[in-house]
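Reviewing the structure listed below.
Apart from one protein chain that is not included, each protein chain of the complex appears where it belongs.
A and B are the chain letters, set down in written order, and residue numbers restart from 1 in every chain.
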Amino acid sequence: MRVALFWMLAVASIVSGWRVFRTDSMVRAAYWLMASFVAVGIIMVQLDAEFLGLVLILMMAGEMTIMAVFMVMFMMNPAGLNPMMMVHQHRASIVAGVLAFVGLAGVGIFARFPEPTLRASGQVTAQLGHELLGDSMLIFETAGVALLATMIGALAIAGATGRFGSADEGSQEPGEA
Amino acid sequence: MAGARVEVVLGQRPGILKRLAAMAPVRVFAISGSESAEIETLIADLELEQEIVLTDSPRSANVLLAMGEFPGSMQESARRIHDQLCGPRRTLWLRQNVSAPSEAIFPKAIREDTHCDLALLLRKIHRDLLTGVEPSEEPILPDEEPALWRGVGPYGQGGTGMTGGVPYGRPMPETAPDRDGLALDQLSVRVGPFFRPFPSGLTLALKLQGDVIQEAAVAENPFDAKKLNPDFESGDPFIRALSEPVPVVEMEMARARHHLHWLCNALQVHGLGALGLRTRAIARSLSPGMIAPIAQLRKILRYSRSVSLVGAGVGVIQPDKIRDRGLGPVARAAGLREDLRMTDPAYQELGFEPVVHAENDVRSRLWQRLDEAMQSVTLAARSGNATSGGGGRVEGPRGVITLDGNSLPLLLGLLPDLLYGLEWGDAVATVVSLDLDLRDVRSQRVS
Partner (left out) sequence: MISYGRLLGELATIALVLLAGVYATVVIDLWAGRMVARAPVRAFRALTFPIRQTALFLLQQRATTERPDAPLWALAPALLAAIAAASLLVIPFSSQTSAAGIESGIVYFGALMALVMIAVYLNGWSANSVFPIIGGYRFIAEALSYEMPLALVLIGAALPAQSLSVSAIVISQDSLWNVIRQPLGLPIYLIAGLGVAFWGPLALPDAADLAGGTESELSGVQLLLWRTARIAVLVAVAAMGAAVFLGGWTGPWLPGAVWMTLKTIALIFIMVGAGHLVARVRLERFVLVAWTVLIPLALLDVFAAGAVVLAGSPR
């Protein structure tokens, strides 16, 4: 049962990954990629990397949506519903894609991984926490807090009632001196 | 699909599902053309019925309630709305004079005059429709593509390259720079004339980036075509007061009711349907001096901070654009002490002092009308037999009314500048806060 589920998810992740390049809309492409990530996330949950798998889904839901919205925003395409070719440089990209897939799959199959030092138990998340917040804690915390502060600052500036009064004040139409 | 096939052999009872559906609240989408105060009261009463729901979008309604006469430019839109109702659907067309000749806007509509028991009639239409006694109406307009596209272009999708042609029948939008200098999509959209939060007949031609308005133009007022002389026979005390003295109590109660009905609409737009209903009920049973329920409503709005949540800093008008123009509550909400009643001896005797709010935004226009309603109810209780009017100029609930016109054209003229750069939600709040009525062209004389 578990094995069957694994294969189903594996096939689903590859098929939806392939559909990303075959669909003709930016939003559909983004969400095919999302579907692929969800399948990978569930595989990770199955492999007892529960926390990592769930966090993958959590993060990708936001990221794929932001990606879709930004693409729609910048491409001249009403809300991404009109059809468009989603790929260019077909030959090169096909070659690169196949090479990358074969290479990674080869690593997965032929590489000799260290003997499993972790027992499959509920301790995986805790051990992950110790790893992240042990030796590397300073790096992670610094980066995390800096990023968060940047985001909050950006929001405070971009809001219509900005840090220094109304955001409209003093802004110029582009092209005007 | 089920709706299209509703057929009932005589004598056979409809199935349990149909009978249950027939007992469901009637979903009504209401559109109104030129209408009289009579019809306005009908729709206000309709909202107080528990088993009738007025929907925001025509899609999920079963009954289209059309009220009044529709001038030429609104007829096409009215037919479109009709076809957007998903079956089973039926149209009820209320007209003041049902036997008067009219254009066949809704060929299959049930026609009634305004004296009917509307709620009862709607329930009957709904029941007959859902149990299959009456068939669903066919669409009026043909189902056509907006532009020819099939077979055109490399994939037959109607376009060439990325932006050429009309892919799938719709032209690609143009790009335009936004405030930060990025070139982003710009979507051209027309909203109206039956967009529920807007006054009937108001159509805005918009250019949107996301939901930010980059350009707003007000389409021509469809009701402008038939400019009428003031109808002194009408029940409207403010129109009557142009030519003759009218009891102050009558005018002030009318003003209070007007403001409360407006408040109800505003609350519904801001997601407070239940409080809106409460306002409607207060307006219906209002009597002089009945201040407590309004004060209680005010308290709820203050403690929930609702008014500032929806309107703080939104829709601020430059004061010099509204000074000395007779804009009534809108001007007074901007801190301007302007009110014809200040110079009226009848009101001076009552010790009238205008209510004023300073912030000049959607928030202060909400407070302004709520406070004016309370003031009017108090004034009405104290006024006794005092009368006012007859001088050709009256302070109406929407500002000064004269024999030559009212505040409507001025307020409509403010819109394009006011809406520029607003997010859509703020734009709607702003339009609502101005209390426009496009039908209010009665007192605009043809000169």
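FYI, contacts are C-beta pairs under 8 Å (C-beta built on N, C-alpha and C of every residue); 3 or more make two chains touch, one makes a residue touch a chain.
As the structure is a prediction and not an experimental result, all values here were calculated from the model.
Engineer: Considering the full assembly, with which of the depicted chains is the omitted chain in contact?
Structural biologist: A, B
Engineer: Among A:I66, A:A96 or A:M137, which one is in touch with the chain left out?
Structural biologist: Residue touching the absent chain, from the options given: A:I66.
Engineer: For the chain that's not shown, point to the residue among B:E69, B:E252, B:E395 or B:D426 touching it.
Structural biologist: B:D426
Engineer: Touching the hidden chain in the complete assembly: which of B:V152, B:A281 or B:A346 does that?
Structural biologist: Answering carefully, the residue with contact to the hidden chain is B:A281.
Engineer: Of the residues listed, B:N97, B:S304, B:Q318 or B:Q348, which one is in contact with the missing chain?
Structural biologist: B:S304
Engineer: For chain B, enumerate the residues touching the unshown chain of the complex.
Structural biologist: On the chain B side, contact with the omitted chain comes from 1-4, 6, 17-18, 20-21, 23-25, 27, 48, 50-51, 55-57, 59-60, 62, 84, 86-88, 130, 145-146, 168-170, 187, 189, 195-197, 208, 210-211, 267-275, 277-278, 281, 300, 304-307, 309-310, 312, 314, 423-426, 428-429.
Engineer: Kindly note down the residues of chain A that lie in touch with the hidden chain.
Structural biologist: Spelled out for chain A, the touching residues are 1-2, 25, 27-28, 31, 34, 41, 45, 50-51, 54-55, 57-58, 61-62, 64-66, 68-69, 79-81, 122, 125, 148, 151-152, 155-156, 159-161.
We take it that only the chains that are shown with their structure count from here on.
Engineer: Can you list the chain A residues touching chain B in their complex?
Structural biologist: Against chain B, the touching part of chain A is residues 72-78, 81-84, 160-161, 168, 171, 173-175.
Engineer: Touching chain A in the complex: which residues of chain B?
Structural biologist: 155, 157, 159, 162-163, 167-168, 170, 172-175, 177, 179, 181-185, 187, 210, 313, 421
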